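After this line comes chain A, so read on.
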Amino acid sequence: MNDLQILLPLILFSSFFTGVIIFFLGEGNHRSRTVLNLLGAVLKILLVLQLLDGVYHQQVYQSQLVLAPGIEIVLTADALSVFFVTLSAFLWLLTTVYAIGYLEQSPHRSRFFGFFSICVSATTGLALAGNLITFLLFYELLTLSTYPLVVHKGGARALRAGRIYLRYTLAGGAVLLFGIAWLQNLAGPISFTEGGALSPLAENHRWELQMIFVLLILGLGVKAAIVPLHGWLPNAMVAPAPVSSLLHAVAVVKAGAFGVVRMVYEVYGIDVARDLNLLHPLAIVASITIVYGSIKALFQDELKKRLAYSTVSQVSYIVLGTAIFGPVATIGGIVHLFHQGIMKITLFFAAGNYAEGLGIHRVSQMDGVGRKMPWTTLSFSIGALGMIGLPPLAGYVSKWYLQKGGIEGDEAWISLVLSMSSLLNAAYFLPILYRAWFKTGTEETERSRKRRRPAWWMLVLPPVTTALFVVYAGAFAETPYSPLQWAKMIADREYTP
Partner candidate 1 sequence: MISSEQLYLIAAAALVTIGFYAIGRSPNLMRKLLGINVLGNGIFLFLISVARPPGKSDQSPDPVPQAMVLTGIVVAVCATAFALTLVDRYRAATGRLTLTETDDYA
Partner candidate 2 sequence: MPEPGTDALWLVLIPLITALVSFLLPTRGGTLAACAVVVAAWPLARLLHAVWHTGTVSQHLGGWQPPLGIQVSANGSDTFLLMIVWLIGLGVTIYAFHYFRKKSELFWPLWMFLWAGLNALIISDDLFNLYVTMELVGLAAVALTALTGRAEALRAAMRYTIISLTGSLLYLMGVAMTYAAYGSVDMETLSTTIKPHPAGYTALGLMTVGLIAKAALFPCHVWLPPAHANAPAPVSALLSALVIKGPFLILAQLWLQVYSKIVTPEAFAVISFLGGAAVLWGATQAIVQQRLKRLIAYSTVAQLGYLFLALPLTASHPDAWSGILILLAAHALAKTALFLAAGNVLHAAGHDTLAELKTIMPRLPVTAFAVALAGVSIIGLPPSGGFLGKWLLIVSALDRNALGIALLLVIGSLLAAIYIFRIIALAFSGEESTKGVRFHQPPRSMEWAAFVLAFFAVLLGLASNAPLHLISMGGRMAP
Partner candidate 3 sequence: MSKWLTRLFCLSLFVGLSLALLQLPNDDARLSPAVTRQLDASGVSNPVTAVLLNFRSYDTLLEIAVLLLALVGAWAIGQPRTAPATLDDAPLLIVLRLFLPPIILGAAYFLWVGASAPGGAFQGGAILAGGLILLLLGGRSPWLRRPLLHRFLLILGLTIFLMLTVLPSFSGHAFLQYPPEEAKIWILMIESAALISIAFTLTALFLGGPPRSPNS
């Protein structure tokens, strides 16, 4: 087993085993749990960096476990999967730090961190999946490992949110399973190949491939929170802040979007998808979601609900990017995968701080918050402005490419949708910023409550780091090691063969 084969399972199991060991740790020993958590996260990042370097130099990593004839668990590291793995590994470390601080005295922490690590390893597995079966396996494992986190707090409301979450995700999983089984029946076991694996079949199975595509998108659309299937996301906001930040802004939602990218580029192939005219309806659905999400976000007074609806609309940028034919739009879609992750996680961290530090859950209560928690609000503003698409920040880069791709691919109406959505983003973010900075808060006593929290730095550091990274990804987009360059590398691998 040379290091080419061992690295991927090592990355996958580094977080999985930390989770399993944590389960067996008693509730009492916080110290060893914290150490184990951080150790696992740092180890994972080191491994991922080694992988990043390897893939950059065209090395092929592949490891295989044959379950049965026709069913193999394959882990491969191509440019797209490494992109997502880096994102999840990096944000896992930050969210772990944040969660340790956030859950200072709360019960069931062993259970929480156990499922938390398993969920991240599911996301990593999903990203590294080499064929449809492995993708499905980790896709469902993700549902299983996130359910306990959504219902972590216990109580009727959390259980209700859990039920809704399961209803959507299990139904989606079943539809995806059916689609993949049908596809496997048609074309044998499919593994992800750059440029698509279905080109030979396109002519004579036209109708079936279209039906299968609808099934796959329905299955993935649940997690990617595409409009009719997004109902679970706002309800899942009842979960503690670290859960909603990593899972609902990065892992779960991104898994859906990542799946759509995989299906369009590496299963169907962009050309096959185009001449089966699947791209156009997908673009329409994505646009509807973008606009709908932004409008709904306007009317939400609860901060986390507003952010949830904003996620619904933002994720569909990625779907829109993939739905427009042309390398430039693809770059826009893929890079937004990364940018939206870091921006949204900053906002959720900040929202968690407001709830934990000042007990603020509603936008209407956020007057004068800027003075009380300057650092958190600063990172919140950077995240929010990034979302709107202000030039130097990450959001601007992805929106610019999407717009340019839209115009090149003679889909002019896309730029209309994007600009409208940016306006709406501004409409629901700017009032928050205005309240936070320019309005004066009334109760002075709030300030003292925040100081008493012991590990307050663990709650402030993560949002600030991600905010810095938002600035870096935006301003220094052209430097060699930026997400944009990596997205460009992915895009030209999809189109050149």
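Convention: a contact is a pair of C-beta atoms (placed from the backbone, for glycine too) under 8 Å apart; a residue touches a chain by one contact, two chains touch by 3 or more; residues count from 1.
A quick word on the picks: all candidates are chains of the complex that A comes from, given by their letters.
Keep in mind it's a predicted model, so treat the numbers as computed, not measured.
For chain A, the touching candidate in this complex is 2, chosen from 1, 2 or 3.
Taken together, the chain A residues at the contact with candidate 2 in this complex read 23, 65-71, 111, 133, 136-137, 140-141, 143-144, 147-148, 151-155, 158-159, 162-163, 166, 170-171, 173-174, 177-178, 181-182, 184-185.
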